[in-house]
Each structure stands twice: as structure tokens, then as C-alpha cells.
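Other chains dropped; remaining ones untouched in position.
Chain lettering (A, B and C) follows the sequence in which the chains are written, and residue indices restart at 1 in each chain.
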Amino acid sequence: MKKTSVRAKVLTGTVAAAALAAATLGAVSASAEATDTPAVAAAAVRTDAQNKNLAQSTGLTIEAATKAAQATLDAAAKAGQRVSVAVVDRDGVTRVLLKGDGAGPQSPESAVRKAFTAVSWNAPTSELAKRLAQAPNLKDIPNTLFLAGGAPVQSKGAPVAGIGVAGAPSGDLDEQFAQAGVEALTK
Amino acid sequence: MKKTSVRAKVLTGTVAAAALAAATLGAVSASAEATDTPAVAAAAVRTDAQNKNLAQSTGLTIEAATKAAQATLDAAAKAGQRVSVAVVDRDGVTRVLLKGDGAGPQSPESAVRKAFTAVSWNAPTSELAKRLAQAPNLKDIPNTLFLAGGAPVQSKGAPVAGIGVAGAPSGDLDEQFAQAGVEALTK
Amino acid sequence: MKKTSVRAKVLTGTVAAAALAAATLGAVSASAEATDTPAVAAAAVRTDAQNKNLAQSTGLTIEAATKAAQATLDAAAKAGQRVSVAVVDRDGVTRVLLKGDGAGPQSPESAVRKAFTAVSWNAPTSELAKRLAQAPNLKDIPNTLFLAGGAPVQSKGAPVAGIGVAGAPSGDLDEQFAQAGVEALTK
């Protein structure tokens, strides 16, 4: 992310994934995709200029999070799939959970965990699943799920939310819908 | 739901509460508010006409549930309050969860439990809380919360969903917002 | 169900398994086993004709679910095996749980999870276990168990329940008993 647009454009996780593909195995620091940018600048948490005890962190508004979730469900509906979608913030707290009509009982929790995983490592879960070839025990970290279907939402390269989808016949489809949710935030 | 048929009318929880006020202490059977209607007719679960092994149950579509949740958040925003809202179905499964901007960390789980409680007894939680005077241990039932802020969504008198709200300075305010969500389903 | 109408026929999981064998890896959409049928038609959840806010979902009556569970235990008893059996609905909620005489302490929870898994993906768990060769992390989804012994109950191709069995010396035996339970619903 050499140059960030003035308007703090929210990039899709797909772009991030490309950048991350060569990253060191393990958790991804927020600076991984822009090595010439200091880690501190890229973080979603910044020290408050007026009070050194305080730090500011960035997240989605509930309007934005809901808009993304609904765009996700719309994309799934167009594809004739029944899914659940979750949006979690940088702290891993669920902001939005929608269990779609006819979505399986396993889908809400799967969606939450995929979203949690994507925001934790700032990468799509399809990419993260590949890392298990080298670090198989990553998947033992509580509350994670290393299945395609999760995408990070980024601001200036740092993760500010995660979107997770579950219920389609393949994780790739799930993730396609999650990306539709991420892209809805750039419009 | 511009025009609701007589037979599929979605009543607000307020109406139900009035009907339930004289009910026997304890869980409310679906027939309690219409004693001249057979219990089976008022239930949200009906045996399938074509296959005696099957039964049909009624719930909200995700579109309806989301519409109700957003109407709830809108009502809270107009009142300057920060809340979370949950919509659960008749099985107690969460269909929608929205954690509003600035809503406290206790609010999502509280909202889910109020919604669960309202749909379980088919009454607003403000009414149910009053029953504790006679049956104080009702509140020990797992996953319930006997605080104002939950309202049932009904179809033909039977509960089909529960809406729960938490985060406002009083449970009465929470429930006012939940009722705004229920009413959004009648428009 | 002495005579099943063509349109409400309850298929055994075995038939479904054959149809699903070529399915795309991952979760199975309800339309997977009848590609010429639109997904919406095959779903167990349908929008209510009279109220667009409402949807109807199909499940087993408690009589049918109990009948299936007992047929399962009977089949196990004939084979001299001690098992537990669970029937869960499309929402993953347990409708029936029977811990057979002498069944091991691990069997009730295993039975519930197999039933949950079968209804979530609309396929026998013996089939689902094979998918792990391609998607090994599917088994990390909470509340699932990818061991033979679970079978879906279907109505018009859509899953309406899951039957799970555990406790026999092999999962294949467990699943044979679960299928006996499914078949009891077609008589």
C-alpha cells in the first residue's frame, strides 16, 4: 500500500492477499504488506495526540457493517446460495450477524470464526488455510477457523474488521460473497 | 406488509402483553391469549397436510428480521441512545445481531437473552419480569434474562420471533425500541 | 406414512449419498442432488404466500422423530449393539435423544454431533468424512463430527432432520442403524 488515497479507501482483502502471499509464515503484522511503511503508521491503533494515555482505534460504523453484510447476502442470493454472514471488529467482537433463510445450523458460528480469523491475521482465510501446510498447529488457536470464506476489511493497510461467510457448497464461494461485502464499502 | 390478511396479522407484543396480563403464572401456552381458539390452531408449528411425519413452523425471513432490527436501531438513534439489538426465531436461534456504535460490551448478550425470553414465553420481558414476584426462580432458567427490553413477534397469536434490546439507561426505553422493531413488521 | 405422495416423499440418506457423491467439495446446497430443480424450490424454508415477512420451515413431528429413534435402537438391538441415537432438526436443535442400555458415555454427544453434521450438509456422515481428504479443516467447524453414523432426513430433497448414532464397534454399523431410522419414516 505505497500510496493511500486521501479518502482512506477501504481495500478489499483480495488485494491484501496478493501482497501477503510471500509473507513469513505465522501471524501477519499490519506492516507486512507495505514494508517501506513503518508498522506504527499502518496500525489501526494510534496514540492520542492530546493525551499520551489514550489511543484511537478504527472500526466500521454499524451502518457500514450492516451494508457490507447485506451486500454479502445479496451476492449469495444471486448465486442461489443460502449462507450466514458475520462482521467482527478488530477486537474480534461481533458487530453484525445475519443467519440467512435456509442456511445450515453450522453456518452462523462458522461465519463468525472465519471473520475472526481474517481480522486476526489481516488476510483472507483462503490464504491463511494455505499456511497450515507449514504451520499446521495455527488452527488450534481458539476461536479460529481456517476455511475459505473470511476476508479482512482494511483501512490504510491495517485490519479494521473481518467479514465471514459460511453455508455455500464450497469455501471459495463463501469467500466470493465475503469479498462482495468488502467491496460494498468502497462504493 | 402493507396489507396484512386477517389470518396472518403480526401483532405487536404490546397487544399480547395486555392479553397475557391475566394469564396463569409460568410459561405461557400459545393459546393463552385466545381461549376460544384451539391450541393447535394458534401454534406456530402445524402438521403437514400431506405427510403426517412433517410439521410446518413459521418464522421471519431474514429480510423481515433485518428490517425490524434496523427499525429498532433507528428508534434508539432518534432517542440518542446506543444499544444492541437481536432477533431470535422460535427455536431461540439468533437470526440477526447488531451491536450499535458505542453500545456497551454487555449489550449484545443481554439483547439476545431478552429476545430469547420474549419468544419463549410469548410476552414482553417487562411483563415477564413482573411474574418473578410470584415465581422468582423462573429467572434461573438458562439463557433467559428477565429485564424489560424484549418483545415477541406473533403470527396468529403464536410467537414466531423475539426482539431484544439492551444498552439504554432503562429497560423501559430498551423495550420501546424493541416495540418499534415489532411495529416495523406491520407496515 | 403408509403412502407417501410423490412430492413429499422422505428419501433415505443412502439415496442422497449417491446423488451427492459427485458434489463440489464443501457444504452442500439443498439443490445439489437435483440440479434441474431450482434451489429455492428444494429448500426446507419457503416464504409464506400470505405474508412476505414470514417463511415456513419443515421439520419432523415429535411422533415421527421418536418413531425413527426407536427404529434405530431396534435395529441396533437386533445386531446386539449398544448405542445412543439423536434426532436433530434443521436448526440443529435436538428433538430426541435416547441413550441405550449399556451405551458408552461418549455415545450421546457423538450421536448428537453426527446428526448435526448430517443435517447441516444434507449427506450421510460417511460421505462427509471422505470430503476431508480434500478439505481437512471442515472438521474444525464447531459442533460437528465427521465420523460415519449420521444420516439426513429429507423432504423434497431438502434436509428436515438428521439422525445420528454412536456406540457400535464401527461407524458403518452406526450408520446402518441410523438409516434404519430414516427408513422407518417411509413406512
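Everything that follows uses one rule, which is that a residue touches a chain if its C-beta (ideal position, glycine included) is under 8 Å from a C-beta of that chain, and two chains touch if they have at least 3 such contacts.
None of these values were measured; they are calculated from a predicted model.
The complex in this file is a homo-oligomer whose displayed part has 3 chains and whose full count of copies is 8.
Operating definition for what follows: only the chains that are shown with their structure count from here on.
Looking at subunit B, one finds that residues 61, 93 touch two or more other chains. Contact residues of subunit B toward subunit A in the complex are 61-62, 66, 70, 73, 93-101, 105, 108.
Touching subunit B in their complex are the following residues of subunit C: 1, 4-5, 7-8, 10, 45, 47-48, 50-61, 63-64, 89, 91-93, 155, 160, 185. The part of subunit A that touches subunit C in the complex is made up of residues 80-82, 101-102, 104-107, 109-110, 113, 129, 132, 139, 145-147, 166-174.
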